[in-house]
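In this view, the complex is presented without one of its protein chains, the others remaining in place.
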Amino acid sequence: MHRRLLLVAASSLAIAGSPVAFAQGTIKVGFPIILSGAGALFGEPALKGAQMYVDEVNAKGGVLGRKIQLIPRDTKGNADEAVRVARDLILRDDVQFIVGTLTSAEGPAVSTIAKENKIVFIAPIPKTDQLTAPANLHPYVFRSASNTTIEGRTAAEIVAKWPVTRVATIAPDYAFGQDVTKSFVEHLKKIKPGIEVVDQQWPKLGEADYTPFINAQMGKKPDAVFSAVWGGHFVTFAKQAKPLGYFQAIKNNFIAIGEGGSIETARALGADYPVGIWANSYDVFDWPDAPAAHKDYIERVKKYTKEETPSSWPVTGYLAMQFLVEAIAKAGSVESDKVSAALKGLTIDSPLGKMTMRAKDQQANHGQFWGRTKLDAKYPFAVIENVTRIDPAPFMD
Amino acid sequence: MPEPAFLFGQFLGGLTAGMFLFTIAAGLSLIFGVLRVLNFAHGSFYMFGAYLSWQVMNWVGPGTEYFWLAALAAASAVAVLGVAIEYLLLRHLYKREELYQLLFTYALVLILADCAKIIWGTGQLSVSRPPSLSGSMQIFGTTVPHYNLFIMLLGPAIALGLWLLMHRTRVGRLIRAAVMDREMLGALGANVGSLYTVMFAVGAFLAGLGGALVTPVKSIVPGMDVEVIVEVFIVVVIGGLGSLWGTFLGALVFGQVLAFGILIVPRFSIFAVFALMAIILIVRPWGLLGKPLSR
Partner (left out) sequence: MSRRIPWVLVVVLIAMWIPWLGSRFYTFIATDIAILALFALSLNLLLGYTGLVSFGHAAYFGIGAYVCAILMKSYGVPFLLSFPAAGLAAAFFALVFGFFCVRLTKIYFAMLTLAFAQIVWAICFKWNGVTGGEQGLPNVPYPELAWMASIPGLGGLRAGDHFYLAVLVLVAVAVAALHRIVSSPYGRMLTVIRENPERAEFIGINVRLYQLSAFAAAGFFAGLAGALFGIFNRGVFPDFAYWTKSAEVLIMTILGGMGHFWGPAVGAMVLTLLNQEITSYTQYWPMILGTILIVLLFGFRGGIVGALVSLARRLRRR
């Protein structure tokens, strides 16, 4: 019996071990991202943007004469799963780079794996400051996304101009929500000392029922709310909050960071969108001051995604891939150390204008679009009115 | 001291959450009471109820009064699914150890979750409130959506309906007899097999109904099955598995602990529920209204 057992073991090992053929020449990039659940609202378009950039580069002959292959995997919005997927991409699919992860729980977890395997990892979306904080920084982690300091402080600048004194916050209880709320509150208290934080709610990420949090917050009678509930979670939140009279009670003095103004969110909510609140977005298709590069980019996205009004999230994946590919070109190599060196201080001509990966903290100066939301007869969803792109430079340090 | 209107609002929020959970947990508790099977797939039935009602709404027209029809259709379809599972598979495991039944229902969780992904994809879906209940009203200075009010009334109605079923019908009498002594019932010549099938269908129907009715309030996402089963599990453990009123009480307690937990221990209200469950398990392992079990 023992012999059989061993035979089974040996043969099953042999099956599992059939090595994946390493396509000589192609540059493999693993792209772990949320493709299921509430986070997929942002994950799917981000992947499309990355794929579009890759297709465009490949159509022009690739980089260093080699084609790029993007290997997407679903992280399910779960750090444990993201780690598993990232290791699988590295060990089994032999990817040379990792671009991806969405939540601020996934990003730092995958950064550990990147460091261990000496694989350059560019985070296109996770915003927690911890990802590139001095204690966690290593040569292989880069962020093309905005971060919690930039986003929290920018939101504070906006709220400081409102005629309000009693501010409340609601944020998912994990790295992103915690960090961005902290930087918002700190900055707001600094620039407008009279402000009082009357309530802070911490639902879990993926909360299905926000009602008790919403009621509890309304009970504290804030006159403005800072929210870091994002993506499909914001859709659920807004659908539950609106009938309770939540937005009315604070006269729409509500700022939805975490891309509450993105077209994805607006489309998903449709008529349920709490029009009149303030929100941000990574991209807008109707940017009034758009440079020619952006107009051209929007046209390409339209064609690529076959959408009349293109999504705003493709730009995240697009930018991260652009950073990677231009760094590879600059390094003239796909070796991790050379690409890492090339990325530090690299400036790209992005659709959003010039963008630099700062050498000192390996963080891009990525600002966002902000404004009050309104209904526009041209579209069946809410859009941002008088949209402005706010330069992150003053808020980064 | 917070204002009474605010506390009342918090109470109503907890009540709504509790009554949603009761609708789902009642089925789990019933099935357990009769079949002695802890059905992990109950969460999957709930998820299928949600997806199916979305599907029907998508066919007949989103945002219309067909919502009610869709909910009933979805719940009935789930009941049929339940019958098929019970009749074709589960009943062959009744004579086996609990482990096999437990793992069987877990296998269903795995399979049904992937089926839902194949059929409806992995994104997030949502359904609008039916127009007749899309408004809201003021009660003691608190805004209460009509739909929530409906759920608060539906819970007790279901409880009453189940009580009548159990106490005023022949099937109900047999069911109660089965809860007390299975062998005895068989000896009396009752068709225990079909009784089990009926029970399973009723339980699945309630799970499906819960899933369908929750769609205007919560989003439909993969993973809602595994998530809800934890909540209903807590409800039945607190109240007493197999006891109708125990489950009702458990659902009420769950909703209120969650709602007021947020006021007292803002970050740890989920934990407050678990802590309550722990205390009850230690003091009364059979739940508040359950019956003690001998070894």
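The chains carry the letters A and B, assigned in the order they are written, with residues numbered from 1 in each.
Criterion: contacts are C-beta pairs under 8 Å (C-beta built on N, C-alpha and C of every residue); 3 or more make two chains touch, one makes a residue touch a chain.
Note that this is a predicted model, so its numbers are computed, not measured.
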(request) Using the contact definition given at the top, list the shown chains touched by the missing chain. (result) A, B
(message) Out of B:L108, B:L133, B:A178 or B:L288, which residue would touch the omitted chain in the full complex?
(response) B:L108
(request) Among A:R87, A:K189, A:K302 or A:R358, choose the residue that contacts the chain missing from this document, as touch is defined above. (result) A:R87
(request) By the contact definition given up top, give the residues of chain A that touch the hidden chain. (result) 1-6, 8-9, 12-13, 15-17, 19-20, 74, 78-80, 83-84, 87, 91-92, 103-105, 108-109, 111-113, 116, 136, 173-175, 178, 204-205
(request) Could I get the residues of chain B that touch the absent chain, sorted low to high? (result) 36, 38, 40, 89, 92-93, 97-100, 102-104, 106-111, 113-115, 117-118, 226, 230, 233-234, 237, 241, 267-268, 270-271, 274-275, 277-278, 281-282, 285-286, 293, 295
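Operating definition for what follows: only the chains that are shown with their structure count from here on.
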(request) Compute the distance, rounded to whole Å, between the mean C-alpha positions of chain A and chain B. (result) 36
(message) If we count contacts the way the header does, which residues on chain B are in touch with chain A in the complex?
(response) 2-3, 6-7, 9-10, 13-14, 16-17, 117, 122-124, 126, 128-129, 134, 136, 143, 145, 147-148, 217-219, 221-224, 227, 258-259, 262-263, 266-267, 269-270
(message) Considering only the defined contacts, which chain A positions touch chain B in the complex?
(response) 35-38, 40-41, 44, 74, 76, 173, 200-202, 204, 206, 208-209, 211-216, 218-219, 232, 235-236, 239-240, 243-245, 268, 272
